[in-house]
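As you look at this complex, bear in mind that one protein chain is not there, while each of the others sits in place.
Right after this comes subunit A.
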Amino acid sequence: MTRFPDTSLVNLHNLKLDDACALLQHDAKNIEQEAGESDAAYLQRLIDGLCELSLRDPLTGLNNRRHFRSVLERSIDIVARSGESVLLLLLDIDRFKSINDGHGHLAGDQVLREIASCLAHCLRPMDTVARYGGEEFAIILPNCRPAFGLAVAERIRKSVAALSIPVSPLLSLKVTISIGGAYAPEWVRSTTDLWIERADKQLYRAKSEGRDQVCLDQPRELSVSAEEKGLLFGHLLMDESGIQENVPRDATSDEQSNAPKRENA
């Protein structure tokens, strides 16, 4: 579908670009049409800028809640098909209200910005960190195996706790965060609301158990014990020697008779 037929040239002067330009200018973007820049390219640049604005939190520069939701939706599709482990963390600054009350809102904003930048530095490029609400952040960690989830969350918690945030020339603040997390259940197509709710429950637990800590909702793994696994893979010894059959024939008989013995030794 062509919304702008080729015959109609969009006249920049007829478009009401002032509001868009004002928004972008506020965000320190160049809103002037550059010399040699075509109308279409200029318009595209303004649109790109607006798209970016619509996905970003203005105070911290992190992704905003809208972007976060769309990444979370996408993660659910991936998990349903691939069974990949994806961890969702919700983070909340402990006693943030007392910072605002005691040191003013500018200090509060500074704390939010510093923590945001710390979070962004803690993560891998494929992770998504967003400002979720007032003093709440959210992180999506794709391909994060359950065995590592707690270590990752603890590293984030400690990094924030180690910050010394200057809020005035003479004063730096120490802040802590509480973290709640939940894995998307593998193979099950869930909804973002339910997933967030589970992480939120864990965040509540972390808060009520004394703050400055991590609580994760452990995925209910299919229970296959180590003993069962040990027995399951007994045949692999045979299979290993089976693969050897593809190498020169005269070597095979030796390999076959030797392989299990070597394992036993």
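Heads up, the rule we're going with is that a residue touches a chain if its C-beta (ideal position, glycine included) is under 8 Å from a C-beta of that chain, and two chains touch if they have at least 3 such contacts; residues count from 1.
In this section, contacts and distances are computed from a predicted model.
K.L.:
Absent chain per UniProt: "MinD/ParA family protein", "succinate dehydrogenase", "Molybdopterin converting factor, subunit 1" or "Ligase-associated DNA damage response exonuclease"?
P.N.:
Matching "MinD/ParA family protein", "succinate dehydrogenase", "Molybdopterin converting factor, subunit 1" or "Ligase-associated DNA damage response exonuclease" to the record, the invisible chain is "MinD/ParA family protein".
K.L.:
Among the options A:E52, A:D101, A:E209 or A:E228, which residue touches the chain absent from this view?
P.N.:
Only one listed residue reaches the unshown chain, and that is A:E228.
K.L.:
To test your reading of the contact rule: which positions on subunit A touch the chain that is missing from view?
P.N.:
Considering the whole complex, subunit A reaches the absent chain at 77, 80-83, 185-191, 194-195, 197-198, 220, 222-225, 227-229, 231-236, 238-239, 242-243, 245.
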